[in-house]
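Right, one structure below, let's go through it.
One chain of protein is taken out of this complex; the other chains stay put.
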Amino acid sequence: MNVPTNLKYAKTDEWVKVEGNVAIIGVSDYAQSQLSDIVYFEFKVDPGDTVSKDQSVATLESVKAAADVNAPVSGKVVELNQSLTDQFEVINSDPYGAAWMMKIEMSDPSELDALMDAAAYEAYCQERGH
Amino acid sequence: MTEPTIYELSSPGRVGVRYPQPDVPLAELPQDLVRQDLPLPELSELNVIRHFMHLSHLNYSIDSGFYPLGSCTMKYNPKINEEMARLPGFAYTHPLQPIETVQGNLALMYELQEYLKEITGFDAVTLQPAAGAQGEFTGVMIIRAYHKSRGDSKRTKILVPDSAHGTNPATSAMSGYEVVHIPSDSRGNVDIEALRAACDETVAGLMLTNPNTLGLFEEQVVEVNRIVHEAGGLVYGDGANLNALLGIARPADLGFDIMHINLHKTFSTPHGGGGPGSGPVAVKAAFKEFLPGPIVEVLEEGDEELPPVFGFYQPTQSIGRVKAFHGHFGMMVRAYTYISIHGAEGLRKVSEYAVLNANYLLARMRGTYKVPYDRICKHEFVVEGVWDDAPEVHALDIAKRLMDYNFHPPTNYFPLIVREALMIEPTETETKQTLDRFADVMLKIAEEAHQQPELLREAPHSTPVGRLDEVKAAKELVLCCWLPEEAKN
Partner (left out) sequence: MYTPHTDSEREEMLKVIGVPSIESLFADVPAEYRFPRLNLPEPLSEMEVAAQLQELASINETTRDLICFLGAGAYNHYVPAAVDAILRRGEFYTAYTPYQPEVSQGTLQAIFEYQSLIANLTGMDASNASHYDGATATAEAAVLAYHHFRGKRTRFVVSPSVNPQYRAVLRTYLNGYENLEVIGDDVEKPFETAEDLLPLVDANTALVIVQYPDFFGRIQDLTDFAQKVHESGALLTVVVNPLALALFKSPGEMGADIACGEGQPLGIPLSYGGPYLGIFATKKDYVRKMAGRLVGETTDKEGRRGYVLTLTAREQHIRREKATSNICTNQGLMALAATVYMSLLGKTGLRQVAELCYHKAHYTAQQINQIPGFEVDLKTPFFHEFVVKCPDSVEEINEYLLDNGILGGYDLSNDYPALKNHMLLAVTEMNTREDIEILCEALKEYSHD
């Protein structure tokens, strides 16, 4: 399981990369492996929308399951990775790179403090994986 | 063994049915509106018959073998039902005919409403909903309309136990409610304390399946319903499992306010490869005026000489239509036939034997398969399809292996509260011999799971196709075919 150390993680398996005031988000390697082959990806917000922490902002589907992607932080959606709608395979193959999902301009950067660092997230995944 | 599609069997210029030539002068066609291409296949009648006969041979069905699909009540569909629904007097009536020309239809619908009221204990019935899911929708919309009619707008939640039927959460959501899940206790009942804690003035109602999807009778059902009523909520009964209760208990007596009934489960109308179903909704008197209309009523009482005159009644505070016309009339004829053949005594026997058969299978499988909530079950039961000492094998593998022994698999992976669930509903129409054969095979498969797990992992071995690539289907999404010259890339 790949857990890059430069990212922060939410309990619902999203990762966050902070660039200044902007949070780039996606889902973790653990999340994609639990879902297995992704067959559908859909955004539930548009650029310009204001989202609040834990709001569902996108949906992932595999053959047997569906999962929500929740905003790990509040703020304004400034960019969506539109290519994912067609090329959702990269969520399985490159979850931390090509499969970034959206950029959110944070309204309350202190929300980042509630997220886990790589070590804590790895432990959290192992605990669930038994 | 695969069958070509009708498009692959097509030959340009071939004709399957001949129609008469026009016997009136031809009218001019509006040329700018006329369609230029019509890419449909062209086959002879025998082509068509053989094609669909071949397809039929690729299906498993109740008529060909045991079909213990939990929660679906795959009982025998008597042949007489089919004959009756096709009587020309029924089959060739138009839904908008004047009521005086369809008194036979209305009499049948009225009697069926009365029978369903008697069987469930409710006071009014609509036959309009097309299926169980639509019956649920109707029921929850009635809950909504009821609270609204009282000016009570703070009720925004529907409670759904985790052992409820799978559609319940989606139904609540599409009716505009927030869903609150209520856990089960260690005996598989609704957790009373959790229910009490969730019940407040924001609760619109509870959707309760009884027996629940574990096949267990809700032991405190009366108390559960009382708690919801005390909080001002209504109780919706999911009638999917009514096959356990005919002549055993009437849901209205147990405190339910509204319930749907699946004619295609309990009353033997065929499942048709996935429909048409039929999902009448029964309610207590207080909710009659919210029903989708029209419903059939007696307009003029009959006497010794004349039969009653039947007509339609439009409820005054109706939630509105949920479907065009009067519902699935053809299914009503079948259910009416079934109830007439059984009478009160026969219906009680249906439920008694459905429960006897389930408990018999459970007794034979117990010990080999883990039974998570082990007590006397009703018409179905749930076991775990997994063993700690055979970790490679899953419920899905057991399901697939059953096909090699010529049985339809049980429902798997539902309910979600049981690990690797196998949900088994034998129904009352099976003989002891069939049940024994099935039990023997289940025990044999358990043995195989431990000794030759690959036999299960690779199963089925004897079906027209093996396990199919579902990821490919979802990714490539080929949903239709075209004639060769129309084929698109």
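Letters A and B mark the chains as written, and numbering starts fresh at 1 in each.
Heads up, the rule we're going with is that a residue touches a chain if its C-beta (ideal position, glycine included) is under 8 Å from a C-beta of that chain, and two chains touch if they have at least 3 such contacts.
Every value quoted in this text rests on a predicted model; they were computed, and no experiment measured them.
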**Message:** What shown chains come into contact with the chain that's not displayed?
**Reply:** A, B
**Fill in**
Contacting the left-out chain: of B:66, B:115, B:146 or B:236, that is B:115
**Complete:** Touch with the missing chain holds, among B:66, B:236 or B:329, for B:329
**Request:** Identify the residue among B:80, B:197, B:286 or B:299 that touches the chain left out of the display.
**Result:** B:80
**Prompt:** At which residues does subunit A meet the chain that is not included here?
**Reply:** 39-40, 42, 44-45, 61-66, 68
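Methods note: only the chains that are shown with their structure count from here on.
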**Asked** What whole-Å value do you get for the distance between subunit A and subunit B if each is reduced to the mean of its CA atoms?
**Response** 38
**Prompt:** What does subunit A use to touch subunit B in their complex?
**Reply:** 36-37, 39-40, 61, 63, 89
**Asked** Tell me, which parts of subunit B touch subunit A in their complex?
**Response** 470-471, 474-475
